[in-house]
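Removed from the display is one protein chain of the complex; every other protein chain stays in position.
By letter and in written order, the chains are A, B and C; residue numbering begins at 1 in each of them.
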Amino acid sequence: AAGPKIVAGPNSDPKCFAPWTDSVKLFQFTQKKGPYRIALANGFIANTWRIQMIKTAKAYASQPDVATKLKEFKVVSTGEDVAAQIAAVNNFIDSGYDAIVVNAQNPTAFKPVIKRANDAGVVLVAFDNTLDTEDAINVNVDQKGLGEYWADWLVKNIPNGGKILEVRGVSGTSVDRDRHDGIQGVLKASGKKWDTVEVIGKWDDPTAQKVTADAIAVHKHFDGVTAQGGDTGVVQAIIDAKHPFVPFGGETENGFRKFCAKYSADGLKCASGGTGPAQVAVAIKTAIAALEGNVVPQSIKLPLARVEDPNFKDGQDFYSEQSDNFFVGNAFPTCGINFTAQEIMGQSEANQ
Amino acid sequence: MNEWRYRIGEHRQTLLAFIVFLLMFVIYVSNHPAGFNANVVTTAANKGVLLALVAMAQTIVVLTAGIDLSVGMVFILTNCLASWIVVGSLGMTALGVIGVLLTGSLCGALNGLIVIYGRLQPIVTTIATGAIYFGLALALRPVPGGDVNSTLADSLTGQLPGGIPASLVALFIVVLVIWVPFRRSEIGRAVYAAGSSEIAAYMSGVPIRRAKLVAYSLSGLLASMGGLFLTFITYSGEASAANGGTYTLYSIAAVVLGGVSLFGGAGSAIGAIFGALMFRTIGDLLFVFDLEPLWQPLFQGIVLLVAVSLGSVRLFRIRNRLDLFG
Amino acid sequence: MAFFEMKGVFKHFGGVSALQNASLNVEAGRVHAILGENGAGKSTLIKIMAGVVMPDEGRMIMEGREVQFASPASANQAGIACIFQELSLLPDLSVADNIAISNPPKRFGLIDRRAQRRIAEEALARAGGQDIHPLTPVKDLPLSRRQIVEIAKALARSPRILILDEATSALAAADVDKIYTVLKRLRSEGLALLYISHRMQEIAELADECTVFRNGRNVATYKAGTKSDNEVVELMIGREYSHVFPPKPSVVPSERTPVLEARELSWTNRLKNISLKVNAGEVVGLGGLDGQGQRELLLALFGVLRGVSGEISIDGKHESVTSPHLAKSPGIGMALIPEDRKTEGLMLPMSVRHNLSFAALGRLSRLGVIDRASEDAAVDDVIHLLSIRTDGTNNPVGALSGGNQQKVLIAKWLMVTPRIILLNDPTRGIDVGTKQELYQLLRKLADSGAAILFYSTDYAELIGCCDRVLVLYDGAVKQELIGPDITEHALVSSALNITSKTEEAGAKLAIGA
Partner (left out) sequence: MSRLARSLVRHIDPAVAIAFGCIAALLFLGSLYSTSFVSPAFLLQQLKVASFLGVIATGAMIVILLGQIDLSVPWVVAVGGMMSTAVASWWGPVGGIIAIPFGILCGVALGLVSGFGVAYLRIPSMIVTLAVNAVAQGLMVVHTGGFSPQDASSQAMRFLATGNSLLGIPNALLVWGVVGAAATFLLSRTTFGRAVYGIGNSERAVYLSGVKLQRVVLLAFALSGGLSAFGGVLLAGYASKAAQGMGDAYLLPSIAAVVLGGTSILGGRGNYLGTVAGVILITLLQSILSVMQIEESGRQIIYGVVIILMLLLYGREGLVH
């Protein structure tokens, strides 16, 4: 059928396009002549992560070496509504774009679209919220692995088990479920005795803060905390409740890392891991590579940007002058992608 | 000739919605890189029909002078259910479809029963039942997934010979089989009567309760058709609260753009359909106009604001200020 | 044995007892009039007959069989059709839909609109509403036309008992005459008719029997014509009844600069070059058939209408009144008692007190903060002045009987001490006793220097109250009648716009049309 050839290799850039597993298929699309028309089909837009992501995409696309390869780079955001996003992708296909980068509202919803894209010879690359498929390129964050990473940290820092507060994300999403499974898996395997209290923080600071406050008010004490978003709010709640600082495995919000650095001495021992919005750049890079006929894995594993206590460095791991909502962890050295805060958010007044 | 004045007056709102939609859609396709072709229309039709079904569901409740804030959640619930049971052999699938539609109708009927016999205000009743329906959806689909009979899905989201979008035909049939008979039936008129003036309707011996129950159930049925169609588009089910809320609000917007009176008793589901298509086209304009990505939401908001303000031109024709006030 | 019988009916609404041991006998082929003050219990009684209200006690017997109506629908089945005082029409539906609402003609289970339209046209014709297009949405019709539709709707049900509760209260003479002929025919067809009205002359014209209600009891039943109006009225109000209208001042106020003067008022095609003067101390009437622009004229003066051409001057000073807010401002001091108290006059669920003070809050507050003390004081004053019957000013005004609601509406405007008072058919649905008080009040206000412009569908009260009457026809003033010239005959003929030659014929036409 149409779509990419499955080839034996070699992977055109193993360092950047690290395959998810050894068994991952390698794709080779029929080479097209540049410059290319590439589209970003985004869904929800109204939070800092997404806004930052879009600005990064624009910034990356306008980098000289990339810009020369692009005839057009178009971004459309369709909101929460997955049907609208599917329609957008279809429109891009019908309008003859060469590649489409998508942050999917729903990983399972794109089966027909993927088929259409392959039939039309359009390169489809998903990132962040990736697609449950083997027929399109996924630039994955290892969500389960992220959960495991946080849990490992807790296991390491809490000598003989105890009560853990797990602040979960938005119910009904696979990201939330994967991270949760990762956490629970490791805790069980650790052999220590754990008692987890789950609350729903919806990856949103005020919500996370409120439920954390409630949880503390009811359960009085926790020995460790892990949160998959809204972490700044969680720490805030801990402070407001005068709950002693405890080991914390969390995401990569700038505000959270500020706290970690500030209260490290007082016992707030953090592991902060995740991948910032800059992963969109990797996705675009992959799309271009594929269009140039290079061999790329179907499923690419992004390196996690992780920092553990005590080595949170201002200006590198977090930016004390940047906003709390800003997501750090935008460096993918293996891909030659290394955005600083300024490049993304900083001097952006200029381009408005 | 004044005969016509009345006949047109009866459908003025619907015609208006149709015309505005047509204008917007022409602007859209004429700027579309791919131009006016079957695929573009089908794409637009599919997501348009999706909202149109939910908007029809909202309309029927609004006609009773109620409002249904759970319509989006019924939509989501039935989507999740369909992603389980609308699979397998033809017979299985058929049963599944029936099951889904039945579930939707039941949700609607439950709303109706609470509103009628509990004598609660629809808006808050449906806020609460909405939570319940979403809970059920979440229980069915803790994570997105599932499947659907793809032959059925493809045939309904695809094109008929001649490039006619199958979804439009399906919608047309729904209108023909559900809306038109309803509008012309005694119970249908009872719904309009109840919405127009409940006391007067009661005094005229109109079966208000039966009318409302039918209205809410039909609304649930239509919402579940929406859910079913979402499953056909996405091949899966997802319990997304955000999506549910979005569709509830969109449906209200569509209903108003379609000229249905939120005070009940006046308007038509056909108007609401064009309202829905209009609303979708507003979103599509983003695609054809090359806007700064970060300015797109603002653009959309302003277009919506302008679109809903258009109705106010009628104010200039008003000579008696009393007509300004309900 | 009576065709329909009610025995020992009791009904309480909270504290109010609407009916106490009331009974009624209705014969087929007769018109049975029910008289009584506002709040006497008439509407409640017939609401019980029509299955709208459940009695606390009492029996109903129809053709010897005990009956009970759980809902208006079941009363319909039994052949009882009722024209309610609060019109029971559906504003958003077409006239045809309304007329056929209870049992529409069907084809293949769906409503047959053609047949329905035929039915509607026939019914309208019978009720004298040929001029009403069956496809008009009811909300576009003036109140008087709606009452016609309401009657047509009842006729379309081909009932065996037809009840009219103040069903003609908004109709002008000519329309009423049409209704008479209809009702008389129905009577000859053997229907039993129940007729509630506050207009004596209507009763005299139609009724065979009369029953008088007072405080929820039937105090007397008699053959029509066996009692003089005064006797009847005394039965109704249970006290001595002096003659209705207060004496008019012998001399018409001299030509000072009129308080209110309008020159060449025109608006769309409904008002045509209307000029008028109203002096302080004068009661000027607006006459003519219903819907000849009287309402529009009042609204225009009150600043409600847009695009009114012509001039309005107050005390000789030209003013542009563009909103009720301006109209009531001290500089102008205008008040309008609107037509439909239930939607335009009062806020039924709100308390009597808040309704009364609503228009006057401006002067009862400082910097937008209400001075409770002075509010209470002012409210109590007007309640006394108009002797409004209410148990507690904190109760909803909707629970008052219509007459008292009407008083509240007028009192509300007296609280702003207006100098110019526009009244739009203020005595609709009000009993003689109350009417009398109202006439006295108008005259008192006039004597204290107010200028009053007064539209009424009731010729008797135009004759009784007004110093001058402007008769409108098709949006223009056709004739001005002064003092002794104000006669029923003159009113009718000029209302029909008949030149003096054909007057006689015209008058007949008006009576017997």
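Worth pointing out:
Basically, contacts are C-beta pairs under 8 Å (C-beta built on N, C-alpha and C of every residue); 3 or more make two chains touch, one makes a residue touch a chain.
It should be emphasised that the depicted structure is a prediction, and the values quoted were computed from it without experimental measurement.
By the touch rule given at the top, the unshown chain touches A, B, C in the complete complex. Of the listed positions A:91, A:232, A:298 or A:330, the one in contact with the omitted chain in the full complex is A:232. If you put the hidden chain back, the residue from C:344, C:376 or C:437 that touches it is C:344. Within the full complex, the residue among A:32, A:210 or A:306 touching the omitted chain is A:210. Contact with the omitted chain, checked across B:13, B:78 or B:129, is made by B:129.
As for the chain not pictured, it touches subunit B at residues 67, 69, 114, 118-121, 123-125, 127-132, 134-139, 142, 198-199, 202-203, 208, 249, 252-253, 256-257, 262, 294-302, 304-305, 308-309, 311-312, 315, 321-322, 324-326. Although one chain is not displayed, subunit A still touches it through residues 45-48, 51, 54-55, 171, 197-200, 202, 204-207, 209-211, 213-215, 217-220, 232-233, 236, 240, 255, 322-326, 345-346, 348-349, 352. Where subunit C meets the chain that is not shown, the touching residues are 52-53, 302, 304, 323-325, 327-329, 336, 338, 343-350, 354, 358-359, 361-362, 365, 368-370, 372, 394, 412.
Here, only the chains that are shown with their structure count from here on.
Here the spacing of subunit A and subunit C, counted between their Cα centres, is 73 Å.
Separation between the centroids of subunit B and subunit C, computed from CA atoms only, is 44 Å. Each chain gets a centre from the mean of its Cα atoms; for subunit A and subunit B, those two points are 35 Å apart. Of all residues in subunit B, none touches two or more other chains.
Listing the residues of subunit C that touch subunit B in their complex gives 50, 52, 71-73, 75-76, 82, 84, 86-94, 97-98, 101-102, 104, 106, 109-111, 113, 133, 135-137, 153, 267-268, 296, 299, 304-307, 323, 344.
Against subunit B, in their complex, subunit A makes its touches with residues 40, 42, 44-46, 51, 54-55, 58, 74-84, 86-88, 90-91, 94-96, 105-112, 132, 170-174, 177, 352. Interface of subunit B with subunit A (complex): residues 32-34, 37, 39-40, 43-44, 46-47, 50, 137-138, 141-146, 153-154, 157, 230, 233-236, 238-243, 245-247, 250, 280, 283-284, 286-287, 290, 292-294, 296-297.
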